[in-house]
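Every protein chain but one is kept in place in this view of the complex.
A and B label the chains in the order they appear, each numbered from 1.
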Amino acid sequence: MYTQALNSSDGDDRGVEDVAHASQFQARIDADERIEPNDWMPAAYRKTLTRQISQHAHSEIVGMLPEGNWITRAPSLRRKAALLAKVQDECGHGLYLYAAAETLGTSREELVDAMLAGKAKYSSIFNYPTLTWADIGTIGWLVDGAAIMNQIPLCRCSYGPYARAMIRVCKEESFHQRQGFEIMVTLCRGTAEQKAMAQNALDRWWWPVLMMFGPPDQVSQHSDTSTKWKIKRFSNDELRQKFIDATVPQAEFLGLKIPDPGMKQNENGNWVHSPIDWDEFKQVLAGNGPCNRDRLAARRKAHDEGAWVREAAAAYAEKRKSRRLAQAAE
Amino acid sequence: MATANIEVSETPLVLYALRRADDALILGHRLSEWCGHAPALEEDMALANMGLDLLGQARELYSYAAKVEGRGNDEDKFAYLRDVRQYRNLLLVEQPNGDFARTMVRQFFYAVFADLYWRAMMASNDPTLAAIAAKSEKESAYHVRHSSEWIVRLGDGTAESHRRAQNAIDDLWAYTGEMFAVDDGERGLIDAGIAIDPATLKPRWLKTVTGIVNEATLALPNSDWMQQGGRSGSHSEHLGHLLSELQSLQRTFPGATW
Partner (left out) sequence: MATPNTPLWEVFIRSRNGLAHKHVGSLHAADSTLALQAARDIYTRRGEGLSIWVVPSNAITASDPSEKGMMFEPAESKIYRHPTFYDVPDEVGHM
């Protein structure tokens, strides 16, 4: 799961090193060819993609934490198996994405270290807490729903390894949103307490989920280059609108109220939301969301406490190599 | 009002299935606690896979226990509505994860046993247990492979990993004897060809465990004092905390469907 909010390019391509290469490069993109790791590419393209893919990977890994918070408390064995498998998938997706980012020349270790040092971003949505079981349903339904909107176009992204990773991710994620919606249906058909739990979760997650798509188009920077390079194929507002229009009837089916009394349908049938509190979004991105510190602390703890294990494996690999060499020399 | 515990008619066969189901559920639950916190992403994937294998085994065994019992219980009632005194798992599997070495040693001790056990149970007269055994044996065989490779790397890795692995072995060793114990009810099932006598597995278990531990430059303790009690509901303090978390929603919202 991931968000559109971070899909913006690092500056423009004006300082391009080599004009002839650059125009050949753009011609290949325009012809819908895929760019592969060893191909020539502008430094800004490499930088933009390294940042975007690694942020996407960080989001998958940090995104394991809010849902992982409920694996040990899942209310039935069936739910427990599904949730463990889903959070495990997110780990796998982080892993595929780090591998795609590495093809651009930066190692996973460097990318992870930047995240742990607080220098790299990840999706703002994972800085909100999961308070009840209904949050698990809501995350699957809305957060994964929003992620799919963003991720499907990325399957056609111009960078081959990223596009291939996204195809795998989208295929595997197809059960995630259904898993969440099934939880919501069960809660909404359950006791009054369960239904209230579902409504409360929707109330808390709705606006943060709309923010996942990023700032409105008129203030979003750098989109042009990302669009020209076919990294980004739809604008933030386009995807947000598509998401809302898909979600409104689902909420109706559940009998839940979207917490936006001012939302109206326009003449084209699109649902128009009330203004989004972008100050909150900025604060969360800047590290001041309700869980930013907890999330980073959890990842740092796993990383630090795992160091001796990784060192042991490396030390053993060295010993094994030298033993094999010694054997071969005999 | 919290939901009351269910009553279970613990006939020998029901109890037999519940004990194995509880082993799998509790160990699977412990492994699931790692999700998102493992030493490397690759290992996070592996721990979750083993946890899912065990969770699957638990569900099949609970469902079978429910069918044999025939009193309207089901997998979730067994898992969520029995208290600590009604749980029948081995003390070994409820021990906390601790560091990665402790989790791997616990996994290794159990998996080597489980693999031998399920392989023998494939010949059970009880077709359901034989079928569960056939599936579980392949899963356990991989758990043996995975945990053995790590025992060797931790033991023969760095001084720190060696120390941690040896501590884990020393601390968990006393919980291994319970795997081979049999009570009167189980004796009847063994005589009827439904169950196998786990004591017969002990020499092979010890041989495999010793082989890997030696390769890892580690050592097994000399002590043969073994803790018992899990099979009859006398657990360590850890299980109660695990269950209070596992069962929290079912206990807080009695009778709700999730």
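Here is the rule we go by: contacts are C-beta pairs under 8 Å (C-beta built on N, C-alpha and C of every residue); 3 or more make two chains touch, one makes a residue touch a chain.
Because the structure is predicted, anything quoted here is derived from the model rather than measured.
Partner chains of the missing chain, restricted to those shown and counted over the full complex, are A, B. Per the touch definition above, the residue from B:8, B:46, B:172 or B:189 contacting the chain not shown is B:46. Among A:30, A:109, A:217 or A:277, only A:109 touches the chain left out of the display. For the options A:22, A:99 or A:120, the residue in contact with the chain missing from this view is A:99. Of the residues in chain A, those that touch the hidden partner chain are 36, 38-40, 88, 92, 95-96, 99, 102, 107-110, 112-113, 116-117, 165, 168, 172, 303, 307, 310-311, 313-314, 316-317, 320. As for the chain not pictured, it touches chain B at residues 40-43, 45-46, 49, 142, 145-146, 149, 153.
To be clear about the criterion, only the chains that are shown with their structure count from here on.
Within the complex formed with chain B, the residues of chain A that make contact are 61, 64-65, 68, 71-73, 75-81, 84-85, 87-88, 91-92, 94-95, 98, 133, 183, 186-187, 190-191, 193-194, 298, 301-302, 305-313, 315-316, 319. Residues 25, 29, 32-33, 35-45, 48-49, 51-52, 55-56, 58-59, 62, 75-76, 79-80, 99-100, 152-154, 156-158, 160-161, 164, 245-246, 248-250, 253, 256-258 of chain B are the ones touching chain A in the complex.
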